[in-house]
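Moving on, here comes subunit A:
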Amino acid sequence: MNETTNLLIGIAMGLNLLALGSSRLPTLILAMSAQGVVLGLMPLLIVEPPDWRVLLVAVATVAGKGLVIPHLLRRAMRTAHIDREVEPFIGFVPSLLLGAGGTIAAVAVARTLPLLPEHSGSLLVPGSLASVLTGFVLLIGRAKAISQVCGYLILENGIYLFGLLLIHSTPLLVESGILLDVTVGVFIIGIIVDRIQRAFDSLDTRKLTALRE
Partner candidate 1 sequence: MTLILDLLPRFALWFVLAPLLPGIINKVKAWVAGRRGPPVLQLYYDLARLWRKGVVLSTLASPGFVFGPAVAWVAVMGAALLLPLGPAGGAPGFRGDMLVLIYLLALARFGTAWAAMETGSAFEGMGVAREVSYAVLAEAALITAMLALCVQTGSTSLAAMLAPAAGADAALLAAGLFVVLLAENCRVPFDDPNTHLELTMIHEVMVLDHSGPPLAVILHGASVKLLLFALLLTEAVLPVGKLAPGVAAAALAGGVLAVTVGAGLVESLLARLAFRRVPLLLTTAFLLCLFALLMAWKGGA
Partner candidate 2 sequence: MKELSLIIVPLVGAMLAAAWPGNRTRPWLLPLVGLIHAALSCWLLAAPPAAPLGAWLAFDALTRAVLPAVSLLFLVCALYGVSYLRVRGERSNRVFVTALLAVLGLLSAGHQARHLGLLWIATEAVTLAAVPLLHFNGTPRAFEATWKYLLIGGTGIALSLLGSFCLGYASLHGGGVGDLTFTALIAQGRGLSRPWVLAAWVLLLVGYGTKMGLAPMHTWKPDAYGEAPGIVGAILAGGVTTVAFTAILRVRAVVSAAGEAAMADRTLLALGLFSMLVAALMLLGTRDFKRMLAYSSVEHMGILTIGAALGAAGFWAAMFHVWANSLTKGALFMSAGNLRRAAGGRTTDEVCGMALLTPRSAAIFVTGMFAVTACPPFGPFFSELRVVRAAFETGHGAAATMFLTCLLFAFFGLTRLVFAIVDGRPRRTARTAGHHFPETMGLVLPPLALLGCSLWLGLWTPGVLRDAWTAAASQFFPVK
């Protein structure tokens, strides 16, 4: 199964680069949600045969990350009448370079980490690290609130990917709790984004610097 999962992880890493390189917000959202869907399917491949709890997790993830959250974000984007990241703090080319470099570094670092034999050939760890890194680059480098939310979600995706290492041992309660928290968190972020849009009439975080020393 390693080949299939690795393929999927490879796609997710590619999506990372797409998210980093695109100036259009719809593309960013698409990349994020597609990554969410891809990762959501992964447990089905890893656990064989997929039992009901894995199925539940997969469905919830795909629904949450693939449908609900992108929908929320698209709505916010439409009300704010923006579809572009105009002046990012880290430009698109440097972002891409950072992302690519980060991915290579992730692969390199993952080699040095001691892994169980069944994980040794897998791209799980480098993929996870690459996503986390991409998430950070987006969080740090983008000015629009929506881009940052996407960045945060990609970061979460990376962690989710890492969590798959433990899928056999993590109890359902914990897993679903984590999932619920993430969903509620993103939901609340969505609400706040909406409020910010109404209060500031913009989603540009450059305007959110009234609180400073």
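Quick notes
The rule is short, and it goes like this: contacts are C-beta pairs under 8 Å (C-beta built on N, C-alpha and C of every residue); 3 or more make two chains touch, one makes a residue touch a chain; residues count from 1.
How were these candidates chosen? In short, all candidates are chains of the complex that A comes from, given by their letters.
Note that the coordinates shown come from a computational prediction; the quantities given were computed from them, not determined experimentally.
Listed candidates 1 or 2 all sit in this complex, but the one touching subunit A is 2. Within the complex formed with candidate 2, the subunit A residues making contact are 113-116, 132, 139, 145, 148, 152, 155-156, 159, 162-163, 165-166, 168-171, 173-175, 177-178, 181, 184-185, 188-189, 192, 195-196, 199-200, 205, 208-211, 213.
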